[in-house]
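For this view, one protein chain was removed and the others were kept in their places.
Presenting chain A:
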Amino acid sequence: MSKLPLWLRIGGNSAASLVLGFLVLPILAVVPASFNKASFIYLPPRAYSGVWYERFLEDAEWRTSLLNSLQVAVLATAIAVVLGTLAAIGLRRLEGRWRAGITALFLAPMIVPVVVTAVALYRSALDVGLSGSILGMSLGHMILALPFVVINVGIALRGVDENWLKAASGLGGGPWTVFRTITLPNITPGIVGGAVFSFITSFDEVVVAVFLAGYSNKTLPVKIWESIRLEFTPVIAVAATMMIVLAIVLFAVAQLVSSGRETPTK
């Protein structure tokens, strides 16, 4: 369909491919690296094996850190989705200038340097005894994830016609019924998108986790960071590969949900 001249199309596509390769290939390099047979990371590996995957699963510390990460991410996502959805609905009801101001407040965790948030959380967590706990890290990550839910659900809400809600309540639906039967089905893609971003934000977050993790409650990124300072084993590549695969799976799920939900507009 493009009306650009051929040379420009080829040139443009090549440039785009180069940029994409530059961004993606270093990340993908960890995948072959994780299949090294040797106890040092050679790239490309001299011999392949799954031995480091076994090592990862046998090691209690690695296993625990993976489970911790999953727990923290699930909890952070659940809280962020509920609060973020409520916030997005509330924001829509506000008058113009209030809406702009309070939206900025909700998006602040995206803009404030993470280390600042981390220090603040560290101090507060000590005060309330949440330091070093799964719940503490979850709440910290929830704050970082909240903007993604507020944005995604906010965009989805723009597709919800105010008159649908008026019609539903006129037909006898109470506020909760109207939310459940009209609003929720129409913003599900936004909620799923927000949830995926939340999960990934939490799952690969390292700064807040370093500040809040105790000795026994390390998350996977914290464990990677600690390990890499001691030894450079392919187990780290295994952990990194797992994170990449999980991220890809989650984004695929989000894509499926949002495209499956897409209905032809009038």
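Things to note:
Criterion: a residue touches a chain if its C-beta (ideal position, glycine included) is under 8 Å from a C-beta of that chain, and two chains touch if they have at least 3 such contacts; residues count from 1.
FYI, contacts and distances are computed from a predicted model.
Of the candidates "Sulfurtransferase", "ABC transporter ATP-binding protein", "Multicomponent Na+:H+ antiporter subunit E" or "Cytochrome c oxidase subunit 4", the chain left out of this view carries the UniProt protein name "ABC transporter ATP-binding protein". From the options A:71, A:186 or A:255, the residue with contact to the unseen chain in the full assembly is A:186. From the set A:27, A:57, A:126 or A:167, the residue in touch with the chain omitted from the display is A:167, counting the whole complex. For chain A, the residues touching the chain absent from view are 161, 163-164, 166-174, 177, 181-182, 185-186, 263-266.
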